[in-house]
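Can you read through this structure? Questions will come right after.
Just one protein chain is left out here, and the rest sit where they should.
Each chain gets a letter, A, B and C, in the order it is written, and its residues are counted from 1.
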Amino acid sequence: MNKKKIFNDPVYGFISIPYGILFDLIEHPYFQRLRRIKQVGLTHYVYPGALHTRFHHALGAMHLMQQAISVLRSKKIDISKPEARAVCIAILLHDIGHGPFSHALEHTLVNAHHEDLSVLFMQELNEQFSGKLDLAIEIFEDRYHKGFLHQLVSGQLDMDRLDYLNRDSFFTGVHEGVIGYDRIIKMLSVKDGTLVVEQKGIYSIEKFLIARRLMYWQVYLHKTSLAAEQMLIRCLKRAKYLATQGVELDVPTALRTFLYTDYTSEDFQNNRRALLDNFALLDDHDIISAFKAWINHSDFILSFLSKSLIDRRLFRVHLNNEPFASDHLEMLRHKVVQTYPVSEADAEYLIFAGQETNSAYSTSKKEIQILFKDGHTEPMSNISEHGIPTGIITKHYLCYPKNIH
Amino acid sequence: MNKKKIFNDPVYGFISIPYGILFDLIEHPYFQRLRRIKQVGLTHYVYPGALHTRFHHALGAMHLMQQAISVLRSKKIDISKPEARAVCIAILLHDIGHGPFSHALEHTLVNAHHEDLSVLFMQELNEQFSGKLDLAIEIFEDRYHKGFLHQLVSGQLDMDRLDYLNRDSFFTGVHEGVIGYDRIIKMLSVKDGTLVVEQKGIYSIEKFLIARRLMYWQVYLHKTSLAAEQMLIRCLKRAKYLATQGVELDVPTALRTFLYTDYTSEDFQNNRRALLDNFALLDDHDIISAFKAWINHSDFILSFLSKSLIDRRLFRVHLNNEPFASDHLEMLRHKVVQTYPVSEADAEYLIFAGQETNSAYSTSKKEIQILFKDGHTEPMSNISEHGIPTGIITKHYLCYPKNIH
Amino acid sequence: MNKKKIFNDPVYGFISIPYGILFDLIEHPYFQRLRRIKQVGLTHYVYPGALHTRFHHALGAMHLMQQAISVLRSKKIDISKPEARAVCIAILLHDIGHGPFSHALEHTLVNAHHEDLSVLFMQELNEQFSGKLDLAIEIFEDRYHKGFLHQLVSGQLDMDRLDYLNRDSFFTGVHEGVIGYDRIIKMLSVKDGTLVVEQKGIYSIEKFLIARRLMYWQVYLHKTSLAAEQMLIRCLKRAKYLATQGVELDVPTALRTFLYTDYTSEDFQNNRRALLDNFALLDDHDIISAFKAWINHSDFILSFLSKSLIDRRLFRVHLNNEPFASDHLEMLRHKVVQTYPVSEADAEYLIFAGQETNSAYSTSKKEIQILFKDGHTEPMSNISEHGIPTGIITKHYLCYPKNIH
Partner (left out) sequence: MNKKKIFNDPVYGFISIPYGILFDLIEHPYFQRLRRIKQVGLTHYVYPGALHTRFHHALGAMHLMQQAISVLRSKKIDISKPEARAVCIAILLHDIGHGPFSHALEHTLVNAHHEDLSVLFMQELNEQFSGKLDLAIEIFEDRYHKGFLHQLVSGQLDMDRLDYLNRDSFFTGVHEGVIGYDRIIKMLSVKDGTLVVEQKGIYSIEKFLIARRLMYWQVYLHKTSLAAEQMLIRCLKRAKYLATQGVELDVPTALRTFLYTDYTSEDFQNNRRALLDNFALLDDHDIISAFKAWINHSDFILSFLSKSLIDRRLFRVHLNNEPFASDHLEMLRHKVVQTYPVSEADAEYLIFAGQETNSAYSTSKKEIQILFKDGHTEPMSNISEHGIPTGIITKHYLCYPKNIH
């Protein structure tokens, strides 16, 4: 069977698949499933082009990995064929545990972190592929002695981040996120087993970090998609609550499993294959399909949130550097109770405050290292004159329906 | 309420909304629904980026319409403000009657053409908006005396085609479809009430027609997405058949309505509001969600087709300039019956032949007119030396499961 | 005569000319001359695509000005037709006084600032155009009561900067300079007569300032083009010195005028038309043509520098945050004298140190003002959490021939 395949990618032109096993993994239903999970959830409510999937992102990251391997090899860094294959597998599968609208789901439907699910998926695939993923899993879990391979998969300058900044920027149309990914990759090297960036790449790194921060504010934490996500979380929470109370809900089969039963990480481990098979059938379509069915449900909160989400009647959002005053919140909560048929206790479904933080670059985690011409390295934050966004920024938000004033 | 709004669009940069009523129409659930309907159905199985929606396309076409109006006005073509508003409304709503995977649906679930549904939606919206869509509908139905306005909405060089070629080319990454849309629009004019293109624009028109033809072969009629679409049609046909037989199917509410009842154009007219409201809740999500649920159905054909579609195990496709020989078909059909638990009669669900035609440019329909410097006009096909793709090309296809040889 | 004209521009697609007088100004030999002057001098020695001219930049800035006017008018800022025309003229002509390799020339051939020459050119054109440039000149010199019009021409966020960042980034291929110019322009407004940026545009402004700084380091002060420029300055200085000594040089007519005579600003004022006509015939071609002729001159320094520039044998450059130690300089100077037939006094032609500074954003000059939703404005530097590059950065350089060690 012909395993040569080229994907058209509007971001990079073409993506080719370097090894047969990658082709087989891509063909597997577990991976095909990622075609049905959007990379940035409800962000398309703000940027209508942002419908790209985790499937496409995973291919893109694998494409960049191939380029990185080729650059490092040209600099005489030893990467064997099995290592190259393994690191490509690792990046291809790095997000395979993601469910639909990941964060929302993790809060409500599934009590397991997507990273843990990714590992479980890899282990299951490893079994199905007779151990051929051993090295990939070692690299993914940072147990392999060539640490830079793990860094390429997961670090402050990994192929994951390079691809998603590129891709999210491309599909949203937010040019502020454009990065010189090709230049960054050309500047990669390895020194004492650690991934480094050659001195000439400093400006590209700086641009990359700043682009990352700008994308946080303009896309990832955009207040409108933040409101949509919080509404989605509360809608699913309400559905879960009703399910717990034994209320009957019109809900697609794939979603029913996780709505009416509480699965933990242990359940997934003990009953891996069966639960992963179930989980693999759950995606964006079930959530949206359910919301549409719930519009006519007798529970006001479920119906109201579902209809608001489907018709894109999103809540008003306020952002603030400080937490919102509690009496102001109290006053609004009061209005909500007066306006809608909800109890004091349930008002939290319709009016809610919270906070989001972001840190484009962390000096506490393993830092990006710059390799100077004289051979010494320095962490990026050391290099004066460059305005690196190291601080953690916190924003407080407050959401409630638009006809509350 | 602030009705100024700018959409980020990776294709054009920004799209702004020129009139308040357009904003209100965009906000309407009937229009928001288009966010949930992909422009090119299952094409993303071949080009993973092609997830863009009819919502985005409609906005894009409206954006180009604004540019066209502005160009024509700069050439002293009289377009009043109400006319400009109406033609923008007409283009915004030109596709509003589309259902999910349009062609598939039209063959199976709904016995109505999407153009007719578009008109019904416009009439319903016109009622809800107190008659403010009168002129738009007149233009849409080509009853308005300034014929060029209709041509901008629907013709061989309309804003619909300009946008979808652009957009489909952008999101698929197939550069062969790139057109000089801005140049074409700059060259538009009106002569004796008819839309014309200034002589300097001939090359751009030629490029546009060729791009259109190339997009047909590379995207719209790509053999892999053709196979996927035919499988989808047969899967829904099977579901419909089972429904008719009274078999119980696990199916989302929005889809159930149309699976278990046969609605005709007349039903839609007699019961407009209610049926449109139902139809407006039906979208891509329900179809995909249903396929996933049907994987475990006891009917082999329904289950087999559903699983094949979900896991992207697409059938083998052969293309031919001539119809396939009937004995060859017979032989394959025989193998299908031997391999799968299906009757002779039902084999057509798993092996099928058919044909697709395309004509990038038609000389029988109203032709694109070129305006020469001396003031006379000529139809594009008259202008020798330019290789215009006028012929109708027919391709025969044959599809069956990959493990049949 | 048809004055409608559209320029193809790879950066913006199309540039159209809104007023007849702009067309006539563009046709004038003084403006056509800008076709022969590269925007970024010898930068193409580093970035081979950077051959774009001041002609193209001026058109581009005029294009952005039209967009800015249209955005401001849509926000009910009153800009009359004469004002719009005048501000377009002002931006079109803002750089008309630039000579070839501007900075080099200002140091050696012509004792006049390009800004002063721009004003002289405008005055001369105003006379030739019977006073039609009066208002444009008022705006250019910031004497017009609507100060925001001047700010659009010359300020920390003017159409000049927006275009050159865009354009230089495009033609060099340095993506770090890409800015969201369309978004910035959409966010412009006027408050109390001052140009402001709406709050939503903060991130775009931040990106713009950072892009500006990155372009400084990667392009405008790139060490290789810095070396080339310094070599060019010294080569012309040597030619001027020789000319002063009465040595005969093979030199194109247009350059001879300025090499053998010292013109001051006063000379230009007193003899405006004639001197400007001469100056308008001087461009990049004469300088390069002269260098080629000088390769065979008997003066070693002139010949050596000319040949090095033509063959792109550029000097070695060191950059430093601190001034270079004088004994190190002394040692190198000594080596130069030993290696080449030059006197101690003339060694400065072959080894030289100096400094360059850049400030992407200045808080001492009129700051960029942000307009908040509640109507108050704040200078950009006030807005915490945004890392604005306000500092002045100084780099010391040291250049000498590559075979000196």
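In the analysis below, contacts are C-beta pairs under 8 Å (C-beta built on N, C-alpha and C of every residue); 3 or more make two chains touch, one makes a residue touch a chain.
Small disclaimer: the values here were computed from a predicted structure and weren't measured.
Considering the whole complex, the hidden chain is in touch with A, B, C. Within the whole complex, the absent chain has one touching residue among B:Asn8, B:Thr53, B:Ser204 or B:Gln369, and that is B:Ser204. The hidden chain makes contact, of the residues C:Phe170, C:Tyr220 or C:Tyr361, with C:Phe170.
Of the candidate positions B:His113, B:His175, B:His334 or B:Lys365, contact with the hidden chain is made by B:His175. One chain of the complex is left out; on chain B, the residues touching it are 174-176, 178-180, 183, 203-204, 206-207, 210, 214, 217-218, 321, 385, 387-389, 391, 393. In the full complex, chain A makes contact with the omitted chain through residues 6, 13-14, 182-183, 186. Residues of chain C that touch the chain left out of view are 7-11, 13, 27, 29, 32, 35-36, 44-49, 51-53, 55-56, 59, 170-174, 250, 252-254, 281, 283-286, 288-289, 292-293, 295, 310-312.
Here, only the chains that are shown with their structure count from here on.
Taken over every residue number at the interface, the positions common to chain A and chain B amount to over half, indicating a same-residue contact. Taking each chain's centre as the mean of its C-alpha atoms, chain A lies 44 Å from chain C.
Note on chain placement: the centre of chain A and the centre of chain B lie 32 Å apart, centres being C-alpha means. Multi-chain contact residues of chain A, defined as those touching 2 or more other chains: 174.
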